[in-house]
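Apart from one protein chain that is not included, each protein chain of the complex appears where it belongs.
Order as written gives the chain letters A, B and C; numbering starts at 1 within each chain.
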Amino acid sequence: MADIAVEGLAHVYREGSVRALDGVDLRIVAGERVALIGQNGSGKTTLVRHFNGLLRPTEGRVTVDGGDAGSLTVAHLASRVGLVFQDPDRQIFSGAVRSEVEFGPRNLGRRGAELAAAVTAALDATGLSGEERTNPYDLGQSRRKLLALASVLAMRTPVLVLDEPTTGQDARGVERVRAVVASATAEGRTVIAISHDMRFVAETFERVVVMRAGRVVLDGTPTEAFAEANREVLRSTFLEPPLSATVGHRLGLGSTPTDASLLDGLRAKLAGG
Amino acid sequence: MSLELAGVGYRYAGAGQPSLLDIDLELPEATVVGLAGASESGKTTLCLVASGLAPRTVGGRIRGTIRLDGEDVDAWPMHRLAERIGIGFQNPATQLSQVADTVFEEVAFGPMNVGLPRDEVIQRTWDALDALRIADLAERDPRRLSGGQQQLVATAGLLAMRPTHLVLDEPTAQLDPAGTRLVADAIARLAAAGASILVAEQKTDLLAEVASRVVVLDAGRIVRDGPADEVLADPALPELGVAPPSAVRLRRAASAAGIDEAVLGTLDG
Amino acid sequence: MAGSDHLSELHVTGRDVPAFVGRPGPSAFHRLNPLTKATLATVTAVAAVVLGGLIGPAILVAVAVIGPAIAAGVLGRLVRTALLLSLPIAISAFLVNLFFLPGAETVLLRIGPITATAEGLAFALEILARIVAISGAVTLFYLTTRPSDLVVDLERRGVSPRVAFVASASVQTVPAMVERAGQITAAQRARGLDTEGSVWRRVRGILPIVGPVILGSIAEVEERTMALEARGFTRPGRRTLLWAPSDSTAQGLMRRGLLLGLLALIVLRITGVWP
Partner (left out) sequence: MLVRWIAAVVGFVVVVAVGIVMAGGIPQSGEADPVTFAFQAVADVLALVLGVALLVGIVIYLVLERIQTGTNASVTSQFTTRTLILMPIAIALNIILGQTVAAALKVPIYLDSIGTILVGVLAGPLAGAATGFLANVLWAYVIPPPFQYPPAAAFAIVAAVIGLLAGTAGGLGLLRPRVGRPTGQLVIGGAITALVIGVLAYVGYLGYTAILGPTNLTPSSDNAIFVVLGWIALALVVVTVVGLFALLVLRRDLTSTYVVVTGMVTGIVAALISAPIAAGVFGGVTGAGTDFLVAAFRQGGADIGAATLGQGLISDPIDKITTFFVVYLVISAMARRTTARFPQGERLLDQEAAVTDEPGEWRGATT
C-alpha cells in the first residue's frame, strides 16, 4: 500500500555546493524492512527527508503511494511517512510524556478512543507506560530517545523511518527497538532505518542499502551486502561487515551476516563433511 | 601514578537513593580500564566522581576517599584537579568551548584557563594536536568538523592539560564507524604511551579491543572486576544489560549448538 | 608528573602560534585597535543624537563613516548593510511622523483620512538622519572588526575572562540557535505540524518550535558546564592570552580626544550655548 519510488534523485543544499544526493534510484515496496548504511555525510539523512517532503528534489522524482512527494505538503505526507530524528531534544516540548506522544496523532486529526489507543500502544512498545505524567526532561537521554520513537509510532503511519534508533541504547534498549521494528512489520508497515550498528542491521532488516557520496553503491539482502565480494565497497565507506560474516568467509561458508546464519552454515558443513 | 577510589559512594542532590555504593577501583598507569553496565547503572556517575566533577560541579554528597598518587584530593578545587584528570563526554558538540574560532584555539582553551605561560600553552597545544594526529585541522572552525573529528579535538583539549588520567564517558556513542575507529585508535595509542584511561562504553567490541581490565556496574555497585577477556566472557553479562562482544557471542552460540568452538578459529579482528 | 609527558608523543620545540590565529585585517583601518573603532562608532552615534538636525549628522556620516569606509574598502557593503538595518526604522519614522505629527498644519498630500504634512516630513527626515548615522557608525565597526578581536582586547585590558566568555559564546550561539530552530521545525513538521497557511496555524506552531529551542538548549547546560569546569574554567585570576590586537599611544590619545569632544558637545548642548 505504501510504495516509495525514487528516480534519478539529486539534491544540492546551496547553489554551487556539493551534491548531497547525486542520482539515487531506489524502490521500496510496502512492508519491506530496509536499512540504510554509510558514513556520515553520505546522504542517508538527506535521502529520507525527501520521503516526507521536508526536502524537495533538485533533480529527479520521489513518489509515495504513486503521489509525487515533491508537490504534496509535508502535513499531508506526515500521515503516510513518520520520521524519527536522531536527537530527541530537537523535538520534545511537552510537560509530560503522554502529551508529547499525543502531539503527532493529534496533528493528523486523531481524537478520543482512537488517539488514546494509539498513544497507549506506542508507550507500551517503548517501555514508557509507567511514565505518562513524567516530565520528559526528567528521563535519561536513552529513554528520551525512546520517547521520540513513541511519539512517531503513535501516528500509525504506513511508513516508519528511523534515523539512528540505537544510538546511546544499552543491550535492552536495542532489543526494544528491534521489537518495535518487528511488530511494525507484522502490522504490514514499511520500516526504513539509518544505522551504524552493523549487527543490528544484519539481524533486523531484510534489505541493506549502502550509500557513499550521495549514491547507492550496494543494494541487497544482508547476505548479499555483507558478502566477501563487497568487503572493499564497504571499506571504501568505512564500514566493516559483522564478525560472523568475516568468520564465515574464512571457514568457506559463503556469506553469513548473522550468528544464526553462520551456525547454520557450520552445521550444514559438519553434517555434509 | 595512580588514581584510587576506596569505599566511594555518591548521591545526587535531592535523590533518595545513592547512585554509587562501595566503589573500590584503582586506575594504574599505562592501562585502559573499561567500564560496562546497563543505562542508568551508574557508569556516568562513576566517571563524574572519578574526575572530581561530582560533587564539585554537580553538587550532591559523597563518601569514601579518592587518592591521586596517594594524596587525598577531597579538598582540591576543580581547576586543580582539571590539571591532573581529564574527562570527555559522549556528545562532541557540547564539549566545545564556544569561544574558539579555530581548532588551535579550542585545544589551547584549557591551558589558557589555568594561566600557563604563553610558550607553554603553545607547546602543549601542538603536542596534543600531534598526539592525536590532527595538526592538519588546526586552522579549521571546530563547529564545522564531523562528529568524529570534533571528538578528537575535544580529546586533544583534554590532553593539552597534560593530565595523568583520562576518563572517557562513552566517547564513541554518537560517532559513525569511521569516527569510532579514529577514537579507538587514539585511545590505544595514548595508553601505549603511558596514559591511564577509564573508558565507559556500550560497545563491548571496542572494550575487548582496547581495555586490559573491565569493570561492570549494576545498580551503582561493582559486580564484576577483572581481566578484560574474563569479564567480557562472563555468561551473566546479558542479565546485567551488557551485550557480550561479537566474538564471545559467536563462541557461545557455537557451543550451545553443539559445535566445537575451536572450529571458529581465532576471532580477533 | 613523569607519566604526564607520555601522553604526547612528539615534542617539537620552538613552534609559535600559527599565523591564522588573530590574523590582522586587510586595511589600516581594520588594523586599528578594536576599542578605537568601538569608541569611534559610539561617539559618532551619540553625537548624531545630541547634535540633532540634518547637517550635524550628515557631516558626521561623511567624516566618521563614509571616509573610513572608503579607506577600509568596505563602502559598498557598508551602504547595503546600513540601509538594510535602517530601512524598517526609517519606514516607521516616516509613517509615524509624516502622517501623524500633531500640530502640523502645512498639508502636502491627502490620502483618504490621512494627511501628510511638511512639518512631519522635516521631522521624519531629522529622525532618519540620526538613524542613518547610528546604523552607519555601528555597521562600520561591525564590518571592520571580528568579535573575537574586541573580546580579546577587552580581556587584555582587564575585563573579566567570564564576561569575555559570555560575549564570545553569545556571538557563536545566535547562528547555532537559528540552525537548531531549523532542525526542530523539520522534526515537528515530520510529526504533522502544519506551519504553512493561516495566521492561526502559524501562531499554533510557535510553542512546538520555540519550546524545544529553549528546553533543548537548557538541557545541554549541564554537559557544557561539566566540560568547561573539567578544563580549568573556574580557576580564579587572569587567563593566558595567545595574542592581542595591537594598540598605540596615538590611538589612546585619539580615544580620549573623541570622548572629551563628545562630553564637551553634550555640555554645550545642555547648557544651551551651542548650537
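As a convention for this text, contacts are C-beta pairs under 8 Å (C-beta built on N, C-alpha and C of every residue); 3 or more make two chains touch, one makes a residue touch a chain.
Quantities reported herein were computed from a predicted structural model and do not represent experimental measurements.
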Chains still shown that are in contact with the chain withheld from the display: A, B, C
Omitted-chain contact residue, chosen from C:T106, C:S170 or C:S246: C:S170
Residue among C:A28, C:L95, C:L108 or C:L260 touching the omitted chain: C:L95
Per the touch definition above, residue among B:G59, B:P117 or B:G265 touching the missing chain: B:G59
Residue of C:A62, C:L84 or C:A264 touching the missing chain in the full complex: C:L84
Of C:V17, C:L32, C:A45 or C:L242, the one touching the omitted chain in the full complex: C:A45
Missing-chain contacts mapped onto chain B: 9, 11-16, 55-64, 74-78, 98
Touch list for chain A against the chain that is not drawn: 93-95, 135, 137-138
Hidden partner chain, residues of chain C it touches: 38, 41, 45, 49, 52, 81, 84-86, 88-93, 95-97, 99-103, 112-114, 123, 126-127, 130-131, 134-135, 138-139, 141-142, 145, 147, 150, 162-163, 165-167, 169-174, 176-178, 181, 199, 203, 210-211, 213-215, 217-219, 221-222, 224-225, 228-229, 233-234, 236, 269-272
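Just so we're on the same page, only the chains that are shown with their structure count from here on.
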Common touching chains of chain C and chain A: B
Interface ranked first by C-beta contact pairs: B-C
Centroid-based (C-alpha) most distant chain relative to chain A: C
Mean-CA-position distance for chain C and chain A (Å): 44
Averaged-CA centre spacing for the pair chain B and chain A, given as whole angstrom: 30
Rounded Å distance between chain B and chain C, as computed from the means of their C-alpha atoms: 41
Residues of chain C engaged with two or more neighbouring chains: 220
Shared-contact residues (touching 2 or more other chains) in chain A: none
Chain A to chain C touching residues, read off their complex: 49, 52, 54, 73-75, 78-79, 82-83, 85, 87, 89-94, 103-104, 107-108, 137, 151-152, 155
Chain C contact footprint on chain B (complex, rising order): 1, 29-30, 48, 51, 53, 56-58, 77-79, 82-83, 86-87, 89, 91, 94-95, 97-99, 101-102, 104-105, 108-118, 121-124, 126-128, 130-131, 138-139, 143, 154, 157-159, 161-164, 189-190, 193-196
In the complex, chain C residues that touch chain B: 1-13, 15-18, 20-21, 146, 148, 151, 161, 164-165, 168-169, 172-173, 176, 220, 222-235, 237-242
